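In this view, the complex is presented without one of its protein chains, the others remaining in place.
Each chain carries a letter (A, B and C) given by its place in the written order, and its residues are counted from 1.
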Amino acid sequence: MRKGPIIITAAVALFFVISWIIKSGGAPEGSSSYDAIAEGFWLTFAAFLTLAILSFLYKDNPFYKFAEHLYVGVSAAYWMSLGFWTTLVANLFPRISMTLSEWFQVEFISYQYHFWVPPILGVLLLMRLSPKGGWLSRWALAFIVGTTAGLNLPRFLRSDFIEQISSTMLPILVNWQGFGDFFTNFSLSASGQFVSIVSNFLVVLGVLCGIIYFFFSKEHKGAFGAASRFGIWVLMVTFGASFGYTVMGRISLLVGRLTFLLDDWLGIISG
Amino acid sequence: MNFFERLSLLDRRWVYLILAAVVVITVLIEFDTPIRVNPEVRSIYDFMEEQQPGSYIHLAIDYDPGSLAEMHPMTYVIMEQALAKGLKVIMTALSPNGPGMAEQAMLEIMDSVKLHTGKEVIYGEDIVFLGYKPYPGIVILAMGQNYRLPFPGDYYNTSLDSIPMMEGIINYDNVEGVILITGTSGVDFWISYANGRYNVPLAVGLTGVMAADYYPYLKSGQIFGLMGGMLGAAEYEKLAGRPGRAMEAMRVQVWTHMVIILFILIGNIGYFISRRRGGSV
Amino acid sequence: MKIKIIALMAMLLLLASVGWGQEEAAIDSTVQEVIPPGPPLNLKAFDKPYDNGHAIDLTWDLSVDDGAGRNNIIEYRLMRADSPEGPFVERKKLEMGKTEAEDKGVKEPDDPNYFPREHDFYYKVVAVTADAEAESEVVGPVRGIGQWYNAGKNPVAVAVVLFTVFTIYFIFKAKKGAELYIRPLAGIDAVDEAIGRATEMGKPILYVLGLGTAADIATIASFTILSRVAQKVAEYQTSLIVPCYDPIVMTIAQETVKASYYSAGRPDAYNQDSVFFVTNQQFAYVGGVNGIMLRDRPATNFYLGKFYAESLIMAETGAVAGSIQIAGTDEVTQIPFFVVACDYTLIGEELYAASAYLGREPVLLGTLKAQDYAKALVIICCIIGFIAASFGWTWFVEQFHVGN
Partner (left out) sequence: MKKEIPLAIVFVAGVFMAVQFFVPHAGSEWIYEFVMEWTIIIGIFALALGIWSLLRVSTTKIKRKMENWPYAVVLLAGLVSMIIFGMGFMGGVESYMFRHFFNHVMIPLHATMFSLLAFFIASAAFRAFKARSALATVLLISALVLMLRFNPYLGPVGDLDADLASWILNVPNLAAKRAIIIGIGLGMVATALKVILGIERSYMGSD
């Protein structure tokens, strides 16, 4: 091993050990010194992990790799444990087995035999791990894919299709009072009749041209092509807008992390 | 190669460094920024103000710690408003990383309401936290049938039937509305399942990135209010008269946005200069 | 004028005496006469339409003292019994001014709010003032019946049927050999090129299925594209990396890739560990994928499926690593980031169409044609609806309203 990395690692380690020692000193009154040392450790460790991830911006490095691998391992296990306790222990066991319920100290509800179906399908899924029974796992997959496809078919047809169409059917005049009224009260204000007319018309036109852009089986030529081009323009305005709109949220996430580093860890900001 | 061309080829790491510097400086130095309030935020505030004490509100905290910085101000300002008014709050957290964080927020808010209004908020009578179950879409559907279906017990595994405020509370029919604060796509489930299938009035607080995409649902009436990101939270804080983190954060936003715009301009100037010379970028 | 003043004085005197009398009555409460309010009239109870059978709808006319008369009604109580004689149990309270209610319960028999289906019930509504109440007449028997079809969802049913018919018709037409034109899609044309490039460079191809579960249609569409890509990868003898977020998705992806290697005639080249699970925590997964991008330096990155905030993290890291990037998602919020940061982006529906494009199988192309016809129908409906709404003809617009 070269000397450079060792020196850097040692320096970083020293830095965070010092941080640990300093952070362990500021224990709230009434708590034992052991608690303070533990809290100091956790805070320092969190700060280390935060900086390790941020170091990725410069380039891939051992600290990032450490944090990344730790994160993957811990998170996979976290989800597993959570799923086990909240689903199997809380929902399944009290319905299929009195012994298991007692073992995990949850209240037994009653025998509900259809609850045997999911563990059986689950075991079928696990058959993948055996060299011969792999094909059985497809039964479970087929069940999941089939139910969800069937579940989504009418539901998305409703929320993403029919309801969107019905809300596109906008009236051109928001308050229908005849043309005379329209001309006598003509205004260019944002809440005025004229702007709403233009807006409603553009919404309908934009939706139609957007849909035309997504036509796959017709050549985009002539008037059809022009509509499709207008459609893609509207899409691009939207994409730019979404991007510009998002910057804010992303910056605030960064502020959150910096607040952690500057305030919770280094204690620079007060209040 | 002139100055601008070299700037337009700037290594991305300089972009990162300058951005980080601006954020740190604006976080550390204090100054004020004005705020405008939009009608889609006001309608949520008005809805909450119209509720009588004792009415039920379902507060869905569906974000996870990743978007905590952006979403917490909304949760705090709305939950404080609700508890201070004496509304009863049913809380769920349908993001796998969320429940721990949501519980922490709940306890903090219960304390802060007591501190500011002197009102004692009692868990189980004024607020109940149901916790998390996987597969949000399914849980949302199931709650529309009966809260007890996905949540036989609350977060602390107390049976719902033995929690005083849940007596007679079956499903969405028993709450005035759902205020959803989320950073995940679970909002689609709430819209198409909770509002679509069970017709419960729904308002959403979303991350800034998501908000722009939910205006169609606002117009079609599937949601009655919308708060987007830190700006939305700052607007709400202004309405509720509780200046908090969101209003402070706005000054950081203003300056970082200007830096990014500056980078875009530099990139384009360099691009045009080199194109006029026939070079390529 | 004088007469009026006298009359007024007389009335004031009368009022004062009444007030005096009431004060006395208040002192001696036993004498107080309580006047019951007018009862709710015309009570009707019927099975709630299009439901699971565990509810009854009720309507009635307001008591004469609600909003008029003495105007002292506070609430209505909805009472239910198993026989006309009672005993009646309170089911619901409604504030004044309400003329309809729904008595709904749950279907779980062990639940305290259980509402038995197909059971005879008798109802009455009680109008309540601060000190008195008046009962409506008892109605019944009425029973909750579960319906087998929800006519409120007719528009959806029509759409499902129409679309299914379109699809099947065009599949048959395509099978018979009718030529179907499809316009070019840049993202699709780039797929072959990108795989070729990876082969030349001797670098792997990264295929990210996104954060969807097997329940997401985008993920299912992505499996189909994965199978085409894997087949080409097997033919070109490049290597493939598929890190997965959801274990079920991983299982299916393994099946898909394995099948593609078999059908490409290269089962020996299939490496079981090329499709693997990372974790199902959004950003831990991103961290893992970023690591792969910077360490294995894939020539091409595919991001097809459901993506959320991580889209830009992956796409920018991929750009740093110098990979060609092809993305596609139906997650509307993330399309802009892919458009900005990737070389090619399949926008929304194009992701679903991609599998048909890559396969060029008549059956799959047939469904594309069906989709186009449905779109044409949408356009026509929107135009008619726009005109109808502008002239205030609401009938047409209402046809698209879906009930619950």
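Here is the rule we use: contacts are C-beta pairs under 8 Å (C-beta built on N, C-alpha and C of every residue); 3 or more make two chains touch, one makes a residue touch a chain.
Treat the numbers as computed from the prediction; the structure is a model and nothing was measured.
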Chain not shown, its touching partners among those shown: A, B, C
Hidden-chain contact residue, picked from the options C:78, C:101, C:138 or C:171: C:171
Footprint left on chain C by the chain that the document does not show: 50-54, 107, 117, 146-150, 153, 156-157, 160, 163-164, 167, 171, 213-215, 217-218, 220-221, 223-224, 226-227, 244, 246-248, 250-252, 254-256, 258-259, 262-263, 273, 276-284, 286-287, 295, 309, 312-313, 315-317, 319, 330, 332, 335, 337, 339-341, 347-349, 351-353, 355, 363-364, 367-368, 370-371, 374-375, 378
Missing-chain contacts mapped onto chain B: 10, 12, 15-16, 19-20, 23, 33-34, 36, 38, 64-69, 97, 100-101, 133-135, 138, 141-142, 145, 149, 212-213, 215-216, 219, 231, 250, 253-254, 256-261, 263-264, 266-268, 271-272, 281
Missing-partner contacts on chain A, residue numbers: 42-43, 45-47, 49-50, 53-54, 56-57, 65-88, 91-92, 104, 114-115, 117-119, 121-123, 125-126, 128-129, 135, 138-157, 159-161, 164-165, 167-168, 190, 199, 202-211, 213-214, 231-247, 250-251, 253-254, 256-257, 260
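In the analysis below, only the chains that are shown with their structure count from here on.
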Chain contact topology (line, ring, star, complete or other): complete
Approximate Å spacing (C-alpha centroids) for the pair chain B, chain C: 21
Length of the line joining the C-alpha centres of chain A and chain B, rounded to whole Å: 13
Sites on chain A at which at least two other chains make contact: 79, 156, 158, 163, 166, 242, 246
Per-residue multi-chain contacts in chain C, two or more chains: 215, 280-281, 283, 333
In the complex, chain C residues that touch chain B: 104, 106, 108, 111-113, 213, 215, 280-283, 306, 308-309, 320, 331-333, 404
Residues on chain A engaged by chain C in the complex (per definition of touch): 53, 56, 60, 64-65, 67-68, 71-76, 78-79, 125, 128, 137-138, 141, 144-145, 148-149, 151-154, 156-158, 161-163, 165-166, 168-173, 176, 204, 207-208, 211-212, 214-220, 235, 238-240, 242-243, 246
Chain A contact footprint on chain B (complex, rising order): 13, 16, 23-24, 27-28, 66-70, 96, 131-134, 152-153, 157, 159, 188, 191-193, 196, 207-209, 211-213, 216, 219-222, 228-231, 249, 252-253, 256-257, 260
